[in-house]
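The complex appears here without one of its protein chains, the remainder shown in place.
This part shows subunit A:
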């Protein structure tokens, strides 16, 4: 074995055996430092003849490279081991729980109103609103319900004390928004008007406050056939089913003529009524062709303009679609109920994503 080879074997063995970065560094200085043995060999190249250099040069350079590489590798290995050791000491129990705020929720009434707005927007209906504290002209008289009309007895009205000319009350339906819209806007009109309404009624299925949605179309040449199509189309879109069956019944509302009550067919599934089919019927909508007197009361010519109106309970639609059973729970603010029946913030009804939210 040559001197160089002996030196290389010795150095590499010591590098391999070095236990710390400091020890490796000491070997580096000893071999490759200014006074290092390998450095001395490199310097000796200057004093050689070209022939000698041709032989010795590559061997010395090879020695330098081997030692440099071994030192680098050994240093990296030692650093890696040191980091591994440090990280191992930092181990935490990753099964520990994290802080998590319970998600919020949107009330079913709001969600269903958003769904309705989305569906009717596609049919060209805007959303209108009006005051809940109404006067009796907008709530009754303009809707062809005179004071002595038996229909007033059908509405259990909340009144405010008499003061001034107008008797103020809590609107008993969203129909006054029809009047306000016709007074304000020029036909053609297509609106829906959701909102709170009030009747002094309280039992298992009635609450003194609930939500209705009104629909109104005023245009030329609108017939009962358009009403029928609109309601069918809306209910199919709302329940997202094609097997929706409607049953129209002649009825009476003072502000429509002819008046039509609409039942929707249901099927019993696991003891629950599911909309679709026609095993039984649920009353869902009141509707009809807007009465001439109502159109006149709003300053429009009933010979030119005609149309239809409909109204339905928003809470009731929510119950039929999502399965709540007790109307009173809607207004209790019970977190357990709100989380159970509520909707996620990102459940925004869209036509492309579907207006309903799967259970």
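Assume contacts are C-beta pairs under 8 Å (C-beta built on N, C-alpha and C of every residue); 3 or more make two chains touch, one makes a residue touch a chain; residues count from 1.
Throughout what follows, contacts and distances are computed from a predicted model.
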Chain left out of the displayed complex - its UniProt protein name, from "Cytochrome B6", "HupE / UreJ protein", "Branched-chain amino acid ABC transporter permease" or "Phenylalanine--tRNA ligase beta subunit": "Phenylalanine--tRNA ligase beta subunit"
Contact residue for the chain not shown (choose from A:14, A:138 or A:291): A:291
Hidden partner chain, touching residue among A:29, A:45, A:62 or A:344: A:344
Which of A:109, A:142 or A:213 contacts the chain that the document leaves out: A:109
Missing-chain contacts mapped onto subunit A: 96-97, 99, 101-107, 109-110, 114, 117, 120-127, 131-133, 146-151, 153-154, 158-162, 168, 170, 190, 196, 198, 200, 202, 208-209, 217, 221-230, 232-233, 247-252, 257-261, 289, 291-292, 306, 330-336, 338-339, 342-346, 348
